[in-house]
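What follows is a set of notes on a single structure, which appears directly below.
The block that comes next holds chain A.
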Amino acid sequence: MLDYVTSYLSSNTTPGQAGNVVWALIYILIVFAGVSIAVMAMNWLERKALAHFQIRLGPMRVGPHGLLQPIADAIKLLTKEDIIPENADRLVFWIAPLIILCASFAVYVVIPFGPTHAITDLNIGILFMLGVSSLSVLGVVMAGWASNSHYPLIGSLRSSAQMISYEVAMGMAVVSAILMTSLNRSGTGTLSMIGIVEAQQQQQIWYLFKFFPLGFIAFAIFAIAMVAETNRAPFDLPEAESELTAGFHTEYSGLRWSLFMLGEYAAMIAVSSIAVTLWLGGWLRPFPNALTGATWDLAFSLLPGFTFLVLAVVAWVGVIRMPKHSYFRMQTLGLAGFAVLLGLIGLVLFAPPVRDRIQDIFWFTAKVAFFMYMYIWYRATFPRYRFDQLMRVGWKVLLPVSLGVLIGTAVVGMVL
Partner candidate 1 sequence: MTPVATPFFFYFLAALTLLSAILVITQKNAVHSALALILGLLAQAGLYLMLYAPFVAGVQIILYAGGIMVLFLFVIMLVNLERSQKEEQFNRQWLVGSLAATALGGLLVAVFIKGKALFPTSSTQIAEASNTQQVGELLYGQYMFPFEIASLLLLVAIIGAVVMAKKRI
Partner candidate 2 sequence: MVPITTLHYLVVAAALFVLGVIGVLTRRNVVIVLMSIELILNAVNLNLVAFSRLWGLHGQIFAIFVITDAAAEAAVGLGILIAFFRNKETVNIDEVDLLKW
């Protein structure tokens, strides 16, 4: 038994390929915990960043600078009363958030955080991700139907129509990126996620810059379609409060609504990971070929530690600027402790054994975090699309452009 567990450590593959169930379960637990923490951090960051975009402060009371706000939100949602509408179909009402949650989380099985840091590496990785993320449409439709009320029904019809419209453009953009993987030395492309990043490594170019501007347009199409796919601003008409009183999750309260929110944020992180893997080079550090050599490697490997040290300095500046009143003592102490914790993590990330292993995960997470910040930026900046404008963009603008990019990529790939 112990051999079964330790034999994986010497193999150089993902747990799924090594067939090791125990380590696969451990990886699944790590990913699940990581995504949950990321969702809570994203919740805090969204409220603070949105507030600062709108020249106000956001949550400041619950912890120092609102750092404990997500925990307060979670406790509030867990202790709320669970209301089920009168003539609602109870089975479907109960199952709808579970479907969205399972569909969003099942995508994480193939996301590659590093060359061997994935739960498994399916041969049809990208096909699996597209398919499973399209199952969340079913959850949305069922949520609106089971609520037995007008606003959720209209909201779910609009939301699901929007999601299936943008899935087509998304799929075309993905196919044009997959086409680029076939320009390998071996001559065959691959659908596996780790294979796509390794193809970018072999061809020594991020697919964002390949066949410029074709790769960039495909990336832009995917970036727009993924915002529409997750029902986020500016495509959030189905769940906008001023238009439809929260759309398909109007009648859900407490824990069920938090499942919807968890599923939505998890889906956001999942589709951002797809975009990072396909176009932004996954776990590869920036400029792997232009800036080679031991010194550049060392400089780039010091970046994770520096990031955390910078965050610790920012937190320490916040500590210094706290009002010197006895009421703020607890918050000052808490923020100081948080700054010290960040500094310690930064120092740990400077140590050479940790430094070498953390590189891939850090760069992947940094790129996904960039996408998360862009999501918040879009929400603060763009006005909402009206529904007919939304559908027009999806079918009449994105789909022809994505078809053109696909044909262009195929022709240029054959010619060059």
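In picking the candidates, the idea was that all candidates are chains of the complex that A comes from, given by their letters.
Everything that follows uses one rule, which is that a contact is a pair of C-beta atoms (placed from the backbone, for glycine too) under 8 Å apart; a residue touches a chain by one contact, two chains touch by 3 or more; residues count from 1.
Owing to the predicted nature of the structure, the values given are computational and were not obtained by experimental measurement.
**Q** Can you tell which one of 1 or 2 makes contact with chain A in this complex?
**A** 1
**Q** Taking the complex as given, what residues does chain A use to touch candidate 1?
**A** Residues 19, 89, 91-92, 95, 122-124, 127-128, 130-132, 134-135, 137-138, 141-142, 145, 153, 157, 160, 164, 188-189, 191.
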